[in-house]
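Here the complex is missing a single protein chain, while all its other protein chains stay put.
Going by the order they are written in, the chains are A, B and C; count residues from 1 in each one.
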Amino acid sequence: MTKQVRQLDRVVIRFAGDSGDGMQLTGDRFTSETAQLGNDISTLPNFPAEIRAPAGTLPGVSSFQVHFADFDILTPGDAPHVLVAMNPAALKANLGDLPRGATIILNTDEFTNRNLAKVGYAANPLDDGSLDGYAVHPVALTSMTVKALDGQAISKKDAERAKNMFALGLLSWLYSRPHESTLAFLERKFAARPELVTANVTAFKAGWAFGETTEGFAVRYEVKPARQQPGNYRNITGNTALALGLVAAGVRSGLPVFLGAYPITPASDILHELSKHKKFGVTTMQAEDEIAAVGATLGASYGGALGVTSTSGPGVALKGETISLAVALELPLIVVDVQRAGPSTGMPTKTEQADLQMALFGRHGEAPVAVVAPRSPADCFDAAIEAARIALTYRTPVLLLSDGYLANGSEPWLLPDVTGLPDLRVEFASEPNSPDGFMPYLRDPATLARPWAIPGTPGLEHRIGGLEKADITGDISYDPTNHDFMVRTRAARIEAIQVPDLEVEDPDQTARVLVLGWGSTYGPIGAACRALRQRGLPIAQAHLRHLAPMPRNVDDVLRRYDRVVIPEMNLGQLAQVIRARYLVDAIAYNQVRGLPFTASELEFMLEELVKNA
Amino acid sequence: MTKQVRQLDRVVIRFAGDSGDGMQLTGDRFTSETAQLGNDISTLPNFPAEIRAPAGTLPGVSSFQVHFADFDILTPGDAPHVLVAMNPAALKANLGDLPRGATIILNTDEFTNRNLAKVGYAANPLDDGSLDGYAVHPVALTSMTVKALDGQAISKKDAERAKNMFALGLLSWLYSRPHESTLAFLERKFAARPELVTANVTAFKAGWAFGETTEGFAVRYEVKPARQQPGNYRNITGNTALALGLVAAGVRSGLPVFLGAYPITPASDILHELSKHKKFGVTTMQAEDEIAAVGATLGASYGGALGVTSTSGPGVALKGETISLAVALELPLIVVDVQRAGPSTGMPTKTEQADLQMALFGRHGEAPVAVVAPRSPADCFDAAIEAARIALTYRTPVLLLSDGYLANGSEPWLLPDVTGLPDLRVEFASEPNSPDGFMPYLRDPATLARPWAIPGTPGLEHRIGGLEKADITGDISYDPTNHDFMVRTRAARIEAIQVPDLEVEDPDQTARVLVLGWGSTYGPIGAACRALRQRGLPIAQAHLRHLAPMPRNVDDVLRRYDRVVIPEMNLGQLAQVIRARYLVDAIAYNQVRGLPFTASELEFMLEELVKNA
Amino acid sequence: MPDAKNVERAVTTAPIALKLTAKDFKSDQEVRWCPGCGDYAILAAVQAFMPELGIPRERIVFVSGIGCSSRFPYYMDTYGMHSIHGRAPAIATGLSTTRPDLSVWVVTGDGDALSIGGNHLIHALRRNVNLKILLFNNRIYGLTKGQYSPTSELGKVTKSTPAGSADSPFNPISLALGAEATFVARTIDSDRKHLQSVLRAAAGHRGSAFVEIYQNCNIFNDGAFDALKEPATRDDFTIRLEHGNPITFGRNAEWCVIHPPGGFGLEVRRTAEVEPHEIVTHDRTVAEPAYAFALSRLPGEDLRHSPIGVFRAVDRPSYDDLVRGQVAAARARLTGSPEEELTKLLNSGDTWTIM
Partner (left out) sequence: MPDAKNVERAVTTAPIALKLTAKDFKSDQEVRWCPGCGDYAILAAVQAFMPELGIPRERIVFVSGIGCSSRFPYYMDTYGMHSIHGRAPAIATGLSTTRPDLSVWVVTGDGDALSIGGNHLIHALRRNVNLKILLFNNRIYGLTKGQYSPTSELGKVTKSTPAGSADSPFNPISLALGAEATFVARTIDSDRKHLQSVLRAAAGHRGSAFVEIYQNCNIFNDGAFDALKEPATRDDFTIRLEHGNPITFGRNAEWCVIHPPGGFGLEVRRTAEVEPHEIVTHDRTVAEPAYAFALSRLPGEDLRHSPIGVFRAVDRPSYDDLVRGQVAAARARLTGSPEEELTKLLNSGDTWTIM
């Protein structure tokens, strides 16, 4: 039976099931197949806070959304075109996000009375008409998988578990994905248990064959490759990209990297990833807590390492006192904050941007630091290198603000040429810098950085500490004038950091409204702006990578527009800074839902502004 | 010999000597005598960071400045009229602050070559003409004291130590102070060692007699009582007033007070003072660190106590994570920050206002709290009660921002009528608040406060925690819409706090310039404004007690003036908030010297503004 | 402090005839641990034990930190606080100090108690605050998905230590004893009867009771305590401490613990090979903590010779009792009403009057 093939320009698929159903893996594989094909991609995993919530419950639902297209996309998609629901809980938890007309593929085997009751379905949605208006494909995923594996030497449980590969096979067929890499992946993954390789491969192929043969799926789809910049690509999450960026910074600076960290969601994977790269001279330490983590890191920085500590909001709250010490010591230090929804423990697996003010102001005394934020998963690589550049050149703590959305989301990454990455080499002090001997607080007039004289350097023995220091000598000083001078110098040091100008995307130069953003809102803001422009509504977009110091041209940029709007996943933290600094009546547009903005809601909001501007 | 008596309206005296010379005590006693007389007073102690710096060195100098007048004064005075210098170090350390013509009383016994050399005097300033232009009184304080005590049964060391009482006697005579209270004080202080009572009383009287008889002091001064509000007064420091305010809040709320604290300069005295007041049901706990201190306090609040934790900036930096928990739990909690110069350890004995942004923003997630600041030492009493009112009524953490200047400075305090203090009684929840049982997050619509249902209350068993909670039920919730709602509700809760309007002092209503301040700058700003007005230059002053929420009329007030200037002992932290909130081009006037502003420098700055307005 | 009028109004203090059952301690929250997690067994054991306390539910409070184990309070129909990582002992100290009428329990994990919370734990033990501290030791970080913990064995391969961990673990019992703990015990999730016997002893102790509970995390560290559970090894590996009894173990008591003369510490021997009087008789009330400390050092890395039961239970004044005693003594000296006393206090020192 030859099926009809239809061309699509983009598709959003959400795989949803129980935590034990392997949805993250399924989504990952589908993404990988899709990437191979050259589509542009963006993904959004979403998993429960519990390790294993009771099977079949709403809190136990885990999902993975992938958006792929034949053009360059910016977000994982607002609403799925296709939902794969492995059980009633997955259906119930996700149905609200589906537009009418969407496709739903259901695992009918799980729609038992017991499972329906567990999530409060009074009637079976397969029968009660509540799914009218969707294109529903009921598929007995479990039993067909088990049947396909009949006779193989595996347990019933293992056979049932392979149902996600059946589903993947079906979807791969449906969207004409190349499946060699998945088969290779299964070989690798189950190398130790060949019977599972066979089982999973069989399940995958059975799913594929089911698509090909069954009448239920009359049409097959294709999404052509996107026109992307030539080069080598891989799909990458923000946390991995950030970790690799730190490895790269180590290589390009010639310094050993030291990561001191205490596990915390959603930052732990940075520790996990870096702990694999010891061969680059990367040392990772799981410290007893966040304070020890930043302390050990500062100790390593003092000794001449590129010191990094990674955590999430609650951890940064604990590190404030030590960061304040690093400000006084004027040593390089990178503090990675993978933001999550707060306050307090909040919603640890959900994203948010509400740590900006803490990054800028969350320490006692005047304790200014540099603040840098990546805008997309792959951009975490570059942002990490930029943070290292600033920390090393200016001898200052740098807060690198990622978030849960960037951390776990993924996108294709054009692999950089390593030799083209910034040269981060630094000179340690090696001899006295004044006729009177070594002056630890005698600054480089260009950068205002003090010398980095690491222990072990003969003749430069000196003492530093958290008490106020006299300019130049670094001796303890209680002199009022000196203190005032040092406070202002520390502030000036940050303001003196050279950062690139803020770029504005305003294709026709006719926009009167500017959307200003920072961090992970880049994708949805960009998508919304594009959509508006396509509809002939001019709008300008600018996205801040540097929150402290701000690029010098921000004032100019802001004044070019009649209205400035700042969408943030907080209650207006960047807006507060912009308003204070530039006295511009920036509009704060805020949502604090633990989820990224959708492009469509931003488009809607911006449309009003543009029309009324 | 009858001496001439001259009337003065105000005098500023600074007692300065070695840390071991008892200058704080001397100053305290002089202040007390002066208070008895009904002068208005303001004091400023200044002591070294070291416990006992080596005797006779510059870092070892300790001083106490007292300003007294026959009118109502606001600061401890910019420049001393009289310096009592017990040794060369004291002279050297303080001479720079003296205006020409000032009186200097020197202890010549200490002007030995060795002591002069210790502080780098090449020549004896008594001889080399460098003190020309001052009214210098060289007095052999030590040897005269020892001589006066000749024959008494005390050691030479004890005799020499009594020289501060000789000096006090001399000054008491010179400014016609009543000395009964000092004699009574000495009886009390040395009750256990009667020989020291005799010695110190003898020394005091000898000093008095010396003034009366010597030709060196031809004139004696009087400063008439100030016209003050009738009532009972005592002289009080900010830390003591704050502690008593907390005791009073306990009495007026009927709640036990629990103070969890870890010692830190300049906040430790709050712990010390409160630990004396157990009979009021005050429990103090010296915790293992600041995190434990705020943790234990929160535990006590949960149990129904008025929970207070006191610290300085580095401690607040450590408490951020727990304060964020308190925001989520919506329990009363007072966090006292006696600010000191930062960043890091900074200058622990010096004052600063640079923790405002940390108080407002220094936590992860959107974690709004109320912020209150006292304006003068005695005002710490009222501010503490106000902090308790807000914490108890609105079930929220309140940051109470004192500083080193308020903490140790003193002024006369009109003792309040206890029954007139605010009624702080609260109702604990005692029964279910809804037909479905007890709903821990069902709010009082007026205050937005949730019920305070303390353990031990039958039928209200419930669980709270740092994970996001569903509105009303308080169950764990990951629902995006609920989170957005809760984040906004927590912010609204703070904004909903009823605070009095900002008062403006603008006597003629002709001012075009407004000086806005907060905290301990009240005194110098007020003094500067008065001075300007006396010179016919109109100026308006307003001082914020509530930094969060801001009084509702702030916008109106700001818009009434052409220029708004905000002097702060930081780099412009309130100015940042005001600019962001009200888009007013407020001018930040900043000094970060570890010292209060002087009235005269503010007067100078404001004069320019007023003239150019 | 429960004498404040307000507190009294809300809180019952009259003893009530209680007829509670395990069910009364089950909250309405769905339990959300992984199927098979040892936490379920502990929860069930605790819920079933609670009625024995004879304390009404409203006077019981569970305070926890963060971790899988720290979800515990949600499932108990008592008062409860799921606080922040590592801080439960500090929070519970403030509560216990101000509220002697409450029975305060801390639930914590090996990471929560010994990594980030190590300082609060040792200080709570030193102070001997009236707290029952239940440390669920699964030798792994469960909630953050499988990093090693301060009780993981040296060389442990986890997500954060792909080449094996490089730090020797704490022995929680030794650490507690080094921190002057007055009550120290160990038990196992799977042995409900034993677990409850230890809870009983802990509940009866005035001061801090530290209870280490070996808990299986079947997802990230499955089988960590199998040697103490498997029939093949169980009896030879586990030493059941019983107060007043000679320490013997093994299916037929073929092993015993002796205190070899001239040696340092305690040693395991074949019962048949020693004189009966040489066998150490377990005495949990020995003042000298060196005995319990020596007991704590018996197990090897393979858990062979793990004592379970109460190692130590001695009397020492508890911090909160002493502190409340000081407050009560001071209050007894109060002569007037609080308002009058406050007026006196404010008016103390050098005062003066302006007419």
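Here is the rule we use: contacts are C-beta pairs under 8 Å (C-beta built on N, C-alpha and C of every residue); 3 or more make two chains touch, one makes a residue touch a chain.
This structure is a prediction, so every number in the text was calculated from the model and none was measured.
Student: Counting the whole assembly, list the visible chains that the omitted chain makes contact with.
Tutor: By the stated touch criterion, the chain not on view contacts A, B, C.
Student: Among B:314, B:524 or B:572, which residue is in touch with the absent chain?
Tutor: B:314
Student: Touching the left-out chain: which of A:95, A:476 or A:613?
Tutor: With A:95, A:476 or A:613 as choices, the missing chain is touched by A:476.
Student: Given the contact definition stated above, which residue among C:122, C:140, C:219 or C:342 touches the chain not shown here?
Tutor: C:122
Student: Of the residues listed, A:260, A:314, A:377 or A:551, which one is in contact with the missing chain?
Tutor: Reading the full complex, the residue touching the unseen chain is A:260.
Student: Based on the whole complex, identify which of A:120, A:133 or A:231 touches the chain you can't see.
Tutor: A:231
Student: Considering the whole complex, not just the chains shown, which residues of chain B touch the missing one?
Tutor: Where chain B meets the chain not shown: residues 50-55, 57, 59, 261-265, 268, 271-272, 275-276, 278, 284, 286, 288-290, 314, 344-345.
Student: Residue by residue, what part of chain C touches the chain that was omitted?
Tutor: 115-119, 122-123, 126-128, 150, 163-164, 166-171, 174-180, 259, 261-262, 264-266, 286, 288-291, 293-294, 297, 316-317, 319, 322-323, 326, 329-330
Student: For chain A, which residues reach the chain that was dropped from this view?
Tutor: Per the touch rule, chain A residues meeting the hidden chain are 32, 35-36, 38, 181, 185, 225, 228-235, 244, 247-248, 251, 253-256, 258, 260, 277-283, 285, 287-289, 291-293, 295-305, 307, 321-322, 325, 329, 415-416, 418-419, 425-430, 453-467, 475-476.
Here is the rule we use: only the chains that are shown with their structure count from here on.
Student: Cα centroid separation between chain B and chain C, in whole Å?
Tutor: 43
Student: Just curious, how far off is chain B from chain A if you go by their C-alpha centres, in Å?
Tutor: Here the centre of chain B sits 46 Å away from the centre of chain A.
Student: Spell out, as numbers or ranges, the residues of chain B touching 2 or more other chains.
Tutor: 291, 321, 325, 329, 465-467, in rising order.
Student: Counting only residues that touch at least two other chains, what does the list for chain C look like?
Tutor: 66, 82, 84
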